[in-house]
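Shown here: the complex without one of its protein chains, the others still in place.
Each chain carries a letter (A, B, C, D and E) given by its place in the written order, and its residues are counted from 1.
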């Protein structure tokens, strides 16, 4: 369970309001790569972790820290919205271009819906989505997601840093950027540890028997686009990264046939191949359904 | 631009229909980590790529190949749905438990909406979402996403392989698994190449000046959960993975203060701190708005 | 404004409960092509109609009727859910396969969330989406959408008719199918009327000056897939349907060039073409931003 | 900021696995009225609270407790999924109806996506949505939402309690039900306190000047449906609940006119009232746009 | 079924166009607390109502009235969009700052998608979502939602009133505000009536046997955040609002244990506790699945 200390993990106080920036900050709060995403992702991975305790413990440590980041960003956004212009009267905008710019660039829901507070949404106003919380039960697959999240997240925070000169905002962002530096390093370290512990390796999932995959295409780069520049990369020749094969560069080509043989099913009024078949539709369909089902159960279905 | 060869990249023919499995296969077609996601992700990354041509070329090669996987899965799903039972009459289910199981486990929209064809949705029937296509303009951030996608994707295909004994289905899945093996290796190779080319490194984005982040917390592991098991991991001590710092394990603690000082804004009818302030609401608010805005522009806002 | 008569437009009483069918009926209530979609579409088109009054009047007539269909389906679904089995205990299912089938095929939210009532969602449980209400301000574009909606809708209701043998349910569906017959005919008639009135024609929007489009490709069928079967269709030769051109069948080919010339923007930490450029990132970016903006305003931007 | 204690707030251990119930439990974890919703709602309300400190403190207390409920449910779901059947082979289902029922009633993503763990989604598999976190800045409006959330939530948990006989599951649910009892009471108490403190009252927002609303309809019940049963309720006569008016029961009627006067705008190719107007479209539109805009700024626009 | 009178319930005519305000008005049309939400909510509650007829009748009365509000807002939005500036050429904006402000603050889809008409979406452009229609079958739970909806809705309309000085717009809003005053009062009255009728009371659902909930925590306030200010509120001591218990203020604490005992399941390639277990994965999994299932059916599953 959880406990809350009213103090913020770090300062979240802008030098002055900036409603346009408040909207942009929503991206790293409630966007795909924002703090809500990493908080929920790490907590779900932690609760779902079945491997050694050190991984579960570590996941819950970091998931709990990310909640503090959610709190800092929410607080900062509320402060950036203080005194935001609300009226749409064009006289104001005409006499003061800065007002017009603010009205255009700020998020209308910040005033109408949230009363000058933060939302669980991104900078376009699109609500946070539960699919952003990723926990597969396979720690290597998930730690790779975590490296990605910290990379995309740090990238976005750095971009936001460049978009403002407010010293208070930059101070808070410099803290978040440093934590993302740690977390990128941390997930790379966790991947190294997981492999060193012999629990998982490339290709994920490594417990799937190699002889069951189509071996002849497991290390081939297939070029399906004009231009051969892709032939010069590391991925086109030499030992594969998992040490289990040799990269090979080939032109893409079909191994299968054109799939043209499905009959229309009159029970769902699919377009038939000929008008005669069309006449059969719509009568006795339930009886046919029963027959078809029996066919499936007997295993004599045709496709 | 693109061209289409009617032949499939690989065979997509089940031994017999299986409507329950058709629903499950939707996950790797239209789910978060399905083929539509990687196809759209690689193509958008390729169109958006501004670095050396070999990366752009490689991205478009693979994005184009993934389209063939979308095609194979759509074809397979249509074939698995042949002759599916459609009626809900319980007599059928009572006399034949297999029919009841199929009706429970198949996706109703496969019949009602798609006429026994595939959909751009996952195995819960939730439609594919444009946020699953990730292209940030920073290739290392994106290649890490790609490794993740191929790991989660291969994991799901392997799970599906274990859920069926149909030789035709397994044959197709063994091809997709092998391609995911290649693609996991490929993105790891592309990351190595990007770093070898000196274009990007950890922490992403590496061009952000290190002196602007809060250095003292950039390599600290903060323990915010009871239990010290996280102290034993690779992430808790030793050189950081980027070679720029030393991991340090510390107990999490607040650096900031409790944020209790925001006044209510009468223009949005926020709850005030005292009843007297409540009386002021709702009159002359537009005039106040104008004043507030001028304050922002002058930079004398308070928070 | 609207008024409500408590009587249903038509009977909505099943012979007996069928929780599996209740879930399926959700598709034509709250799905993409369900009654909520056509109700909202016709009402928004009516409110937004600026053409002759007869079209606005007709749209509001039909939009109002569709509300009665929403009401009938909601009522029917509630009745189909009476006495549905709720427990998940497997003993029940083991002793009675029909119970197992019902539990598998019914929608869990019908009991947990809606208390055995209908929802504004489709048969997968995905909520109705405001994008399903289409109103563009151009009546021909919209009437074509309406023909589609009545075609997809009637198709789905016919499929549902085949999935049940309950006489009461079939009675209601036969009413809805007949109304869809009328509405398909009606929108085709409205299209004919709109063209006869000289208000709009193919290609929509016809008021766009023909000389502004790239005339040489306006009637060409471009074959981008192997196989020439598409050459035999009506669309490949002869006069075009709008009477303004001649269909022509050609092989698809590129008219443009490969787009490889975009420089990376250091302000967003995009991957550069060479490591040297990477060194420039992250300093003085705001100053550069100001310069770049001035360039845009002056019109000397480069791409 | 937050801290985590590895112990659960309460036991979360089922007597035995039940994959169907695991899916149903998702509703009160990641559904509209689930624990993620109340956790995020209370925390955002707390961070956004500008009134007396006791309310902010109380909101953060409860938001923090709800996180523990999220944790308990996630843990319970993972345990209910242990050993779930995964194969779709119909032989299994045919020989054992219970297996067929489980396969039909369980959530396929629990195995394919989450590796037998919980998700941030509801019982239909629809992901949690940021709009479920409600924080308006007006505490009475928000506390009323909170009473609702605890009522809908307790209702759903009670329904789930009736759907299982597993003693371990029921034990955990009895704890959650008791907490919802407290929280319903608590929000009702908070509403009483808020009114006693003179900070807000009915109608929300009470600071909006009463003379600015259309007084003659502020306490009228408008009957727009056949049948007069609504006339017998408390809402149809007597003093209004806010003590500021008298309820009155009237037949609904229009106060406005039919809105038929909007001209089509040729710039967006809207359908015109006559064919002549249609000829004007598509030339010199930008010039017209400029004129139109000037009209708006001057305030001489017509509608 | 429904009938439509072409006259609006109330006037909806602005003094002059205002495209920025048109976008903002979308919030109370198609947002979470907008008129589409209350219309659909009350109608679904009415159709689903099984209690005394007066409630069902009242719900359908109000649901039908709300449709008139949807109509008024749609009409108003179309009129506010008349003559909106469409071009993005920056010369215009440079020479006239008001134009720039309008272009920034208006919703691009109003022109591109809707042809200067309204949409079923909120002020961020996010489409209306079927989850906003709430009908649980329990009238007290639902009436509490309705009070909330009228509180949040009135709050938003009052905010919008303060954002404009257009007399025509304010006239319409003053009507909607008055109706929301009535509807807040009405739902509070309906709650009083429901309790007076003895049909439902706190805690919802009151028919759930009190002895089945964990009595010792049913009236405890658990403080999980630093600071004791929450101890001073009405919710911390005295009789509970339902009259069935005494509020008590305690420090939050865990009653459960740390959940660390789940084994990894090789069938889904979850990360195991040790490398040896990893070797077992991926062979004979279907056989194991069958065994596991039998275990569940026998009830000897372990968690």
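The rule is simple: contacts are C-beta pairs under 8 Å (C-beta built on N, C-alpha and C of every residue); 3 or more make two chains touch, one makes a residue touch a chain.
If you're wondering where the values come from, they're calculated on a predicted model, not measured in any experiment.
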Displayed partners of the chain not shown (whole complex): A, B, C, D, E
Per the touch definition above, residue among B:48, B:210 or B:232 touching the missing chain: B:48
Residues belonging to chain B that touch the chain removed from view: 1-9, 30, 36, 40, 43-44, 47-48, 57, 60-61, 63-65, 67-68, 70-71, 74-75, 78, 90, 94, 113-121, 127-131, 133, 135-138, 296-297
Missing-chain contacts mapped onto chain E: 1-7, 47, 49-53, 55-56, 86-90, 93-94, 97, 99-101, 103-105, 107-109, 111-113, 115, 121, 124-127, 137-140, 194, 197-200, 205-209, 212
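Assume only the chains that are shown with their structure count from here on.
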Graph separation of chain A and chain C (steps between touching chains): 1
Mean-CA-position distance for chain D and chain B (Å): 25
Chain centre separation (chain A, chain B; CA means) in Å: 3
Set of chain D residues in contact with two or more other chains: 1-9, 18, 32, 47, 53, 55-57, 60-61, 64-65, 68, 75, 78, 86-87, 89-90, 94, 96-105, 111, 113, 115-116, 121, 124-127, 129, 131, 136-138, 140, 155, 205, 208, 212, 224-225, 227, 252, 254, 259, 262, 265, 268-270, 296-297
Touch-based graph of the chains, sorted into line, ring, star, complete or other: complete
